[in-house]
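What you see is the complex with one protein chain gone and the rest in place.
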């Protein structure tokens, strides 16, 4: 590979402000970071033993340290990076990491937030970057269980709440069905759904935590949300592929979503497949044949070392550049947003640069393709108006 | 990678006439091509929105434009390519695209033809390239539904028709089971088959279109055809992996074909796995352990940009070069035959060149391996006599 080609592409996008179509709230600063906290931010593992003993030996974390150290101007070691970031002013540190490369707007799934997270309004003020909401479907649907007498009422209330959220300014809906059920979608059996709902309703009445799980409940909500998104003309974000071990990776191939692509009910619906790895070749196929299929690689890029770069090249086999989206899927610490943003541009520059070097694309086409991925495709499918993006 | 090694391999095969073991009829010329028609020829999408808005941004189409422009001597843009090809004489244009690289014989699945397609005899005269027929199993079996009283009669008639077709000069049988059923082959339940056949028979009696679909009908026909091919000593071509969205990609892994490889009933049967991507690593495994398994990458090469080159390298991990076949899977427009043929040689040259550069193969062995893939393996498994190949 010709490194100059990739460098030239990176330079051409230097002032290109990206749309991060899928991320989470930042932690309210100031705060100090420990080694375990930083490591935990670069792994999908939930068991602390991974952060304690293994993350340090992963290519993703090492690449992250290298990129952060370069910006902070310190040694590329965990200790040096932590020392430097913890003694710096939190706001200045964050701004430095969020400004370069620049982001125009963040589409934020706030369903994963905690009391120490920024609200969207706070985050917009604190970062100077426009913020738009993505509604997390399951969180919303769980809150409505106790107000409904049967699945029909519950699903109607969920759809009404989605409409309300979009009218209030949210620009899309996200489902984490992959964490709660199989993505091998099946028609919902009414009887099973009724029984599952009754059990959930009982928990709600008793004040117990309500957690949507299992195929009948999750698929029912997903199918309804898909219809509502189609009618509201907003994208449905759908986590597939790898994630934390709450999900069974074997059940999360995007190929299982076929009913959403071929059933005329959903005609016109835009679906953004999130993560996708190691099913990115399959996701790219869906993007190549179904008008409504879009995809991103999100955490594959900052978590998988050079494998994220390979995934990008493999994706650009079947997936048109008009169907690929940029996303950091970052949360809490500015380090993650920065590493995701930097590596995405590098991965894109290498993948498109390879196409230039191999005489598949002209340099101009490669520059334009990068702009599609970094911002234009997202602006198009989320119908982002100039006012949406600061 | 050392580009010189690949170039030397390409040069060594310059006069090697390929056996295209799997393609379709050309459209009868003269005809003019629109941008949408050309784009539609380089995608598996059926929805026109892909050709209208996305194919232009796919690496496969861009690579195709580059290759075609080089031969036509024009700018590598869609407009220039179309202008040049549409004002040229159709026959001269076609000959130019079909002659370089040269093809010795085309094995043609005519089941996909339309009134505007050449017959095989016409195509042989028009192109100067020998043509041999591949029988499309499902088309043949569908036509025999109305003449049979039960599944047994129908399957017997199908086998008789296959025998007749082979005796008449066809050299193999192709199944598109992947478009009609799952490739996770299961023993056929006689009762289910009987019911499915009765329903199909009723449609035939009423003059309604008869379309073979579902596991019981499709697997029954496939198992019978496999036995017949084994007895007739001709290969069975089996589409697996990606294709147009009529198929569910999740159901098309070649690993589901295991019964055909381990059941002694089929001992000696040669199966050519077509397409395979993204299951080419799995297909290569089958080729490595089962004597009767062969494979091609067909449309992976012209449709998937540099990913087709990667698929070729990955395939040559487990798949011996004596098991890989060349196929264009092209139809209608000479541009597709040309791009498929050119890129296959390039992909092969790079994959084998990498093995030379890494001291795995000698140059001579790599040249010989290319000849196996381009022609010798197909000549062997289809028992092509010198008279078959003009």
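Odds and ends about this structure:
Labels A and B are assigned to the chains in the order they are written; within every chain, residues are numbered from 1.
Note that a contact is a pair of C-beta atoms (placed from the backbone, for glycine too) under 8 Å apart; a residue touches a chain by one contact, two chains touch by 3 or more.
All values reported here derive from a predicted model rather than from experimental measurement.
Considering the full assembly, A:242 is the residue among A:154, A:242 or A:337 that touches the omitted chain. Which of A:45, A:204, A:262 or A:368 touches the hidden chain is settled by the complete complex: it is A:45. Contact with the chain not shown here comes from a single listed residue; of A:66, A:198 or A:265, that residue is A:66. For chain B, the residues touching the chain absent from view are 184, 253, 255-256, 258, 261-262, 281-282, 285, 288-291, 313-314, 316-323, 354-355, 358-362, 365, 369, 372. On the side of chain A, the interface with the absent chain consists of residues 43-47, 49-50, 53-60, 62-63, 66, 76, 242, 244-245, 248-250, 277-278, 303-308, 310, using the contact rule stated above.
Here, only the chains that are shown with their structure count from here on.
Rounded to whole angstrom units, the spacing between the C-alpha centres of chain A and chain B is 38.
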